[in-house]
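Of the protein chains in this complex, one is absent; all others appear in place.
Moving on to subunit A:
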Amino acid sequence: MAVPPPLPNAKNEKVRDFSSVKMFEDEIRFLRKMSKRQLAQQVLNFLMIVSSALMVWKGLALYTNSESPIVVVLSGSMEPAFYRGDLLFLGMPDEPVRVGDICVFKISGRDVPIVHRVIKLHDERKTGKQYILTKGDNNQVDDRGLYNPGQHWIHKEDIIGKILTVCRNDNDYYE
């Protein structure tokens, strides 16, 4: 981006003018030269790039059957397996959850997902409903303190996905 030359003021000193119109002078001139069709094409190009990125993300969400296939670890409750800042790749297979799986789940009414391990599981025979209790490896107590008051179990609907693999963020490794 070309910087406009310093303007001489009344005292004949060279001063830089930072008004935005002058700063984008070159670009605005370029845009004015284009016809309406070319302008529309540029806008369309830009939208194509943005929507391709969105399609890749949503396609990945569909393929892994999980609403958010890549998440970041926010707390140290699963150390030494995952540290804060690691990326987790999730998938949600059709089989029921098993004890020992590391799951990412959301407590209803809260936005922040949590990644912990399933330590207890009870499946109802008639309905197939799963009653799940989770706990972080690095925590001393199970997650009942985190669930909503009065809630003792979570269910399959609360789970966003199971961990498939981790991408370590080595910046924190040396802390």
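We adopt the following convention: a residue touches a chain if its C-beta (ideal position, glycine included) is under 8 Å from a C-beta of that chain, and two chains touch if they have at least 3 such contacts; residues count from 1.
Everything below uses one rule, namely that contacts and distances are computed from a predicted model.
Student: For the complex's missing chain, which UniProt name, "Origin recognition complex subunit 2", "Nucleolar complex protein 4 homolog", "Signal peptidase subunit 3" or "Coatomer subunit zeta"?
Tutor: Matching "Origin recognition complex subunit 2", "Nucleolar complex protein 4 homolog", "Signal peptidase subunit 3" or "Coatomer subunit zeta" to the record, the invisible chain is "Signal peptidase subunit 3".
Student: Where the complex has a chain not shown, which of A:Met23, A:Leu87 or A:Ile119 is the residue touching it?
Tutor: Touching the chain that is not displayed is residue A:Ile119.
Student: For the chain left out of this view, which of A:Met23, A:Ala61, A:Ala81 or A:Ile107 touches it?
Tutor: Of all options in A:Met23, A:Ala61, A:Ala81 or A:Ile107, contact with the hidden chain holds for A:Ala81.
Student: Based on the whole complex, identify which of A:Lys58, A:Arg110 or A:His152 touches the chain you can't see.
Tutor: Among A:Lys58, A:Arg110 or A:His152, only A:His152 touches the chain that is not shown.
Student: Can you list where subunit A touches the absent chain?
Tutor: 80-81, 96, 98-102, 117, 119-126, 131, 137, 142, 150, 152-153, 163-166
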